[in-house]
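The complex is shown incomplete by one protein chain, all other protein chains being positioned as in the whole.
After this line comes subunit A, so read on.
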Amino acid sequence: MIGGMLRRCLIVDDNERFLAVARTSLERDGLEVVGTASTVADALDKADRLRPDVVLVDVALGAESGFDLTRQLVERHPDLRARVVLISTRREEDYADLIALSPAAGFVWKAQLSAGAVRELVAGRP
């Protein structure tokens, strides 16, 4: 599948306000937000039920880790490999090594989140 065909998205973030803003922004550019979650357990459950094309995962989920969630998601749904996009308020360089080591497609800084940026990352990987 190429990036242009990504239509259904799950956002995992523990900040309500950001979830709302991100939803508006993504949907306006044609990326439907089929669900949101704020904990690892909730996210795994929604991924099982909703079968999103792409999952946006906040690196810092309260006490839980977005890196852990990414690994678990890809283990349960191998087709999500390179379909998880890590997002954070912190910058990519803060986590550089950990992002490279994770099976995620890449990282988008929350202030620059857009459907285009997500599609580009996912399409950019085989």
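Just so it is clear, a residue touches a chain if its C-beta (ideal position, glycine included) is under 8 Å from a C-beta of that chain, and two chains touch if they have at least 3 such contacts; residues count from 1.
Quick note on the criterion: contacts and distances are computed from a predicted model.
Student: Select, from "NADPH--hemoprotein reductase", "NifU family SUF system FeS assembly protein", "histidine kinase" or "Methionine ABC transporter ATP-binding protein", the UniProt-recorded name of the complex's unshown chain.
Tutor: Answer from the record: the omitted chain is "histidine kinase".
Student: From the list A:D48, A:D79 or A:D94, which touches the chain that is not on show?
Tutor: A:D94
Student: Taking the entire complex into account, which one of A:I11, A:V33, A:V57 or A:L113 touches the absent chain?
Tutor: From the options A:I11, A:V33, A:V57 or A:L113, the contact with the absent chain belongs to A:L113.
Student: For the chain that got dropped from the picture, name the residues of subunit A it touches.
Tutor: Its contact residues with the unshown chain are 15, 17-18, 21-22, 24-25, 28, 59-60, 65, 67, 89-91, 93-98, 101, 109-111, 113-114.
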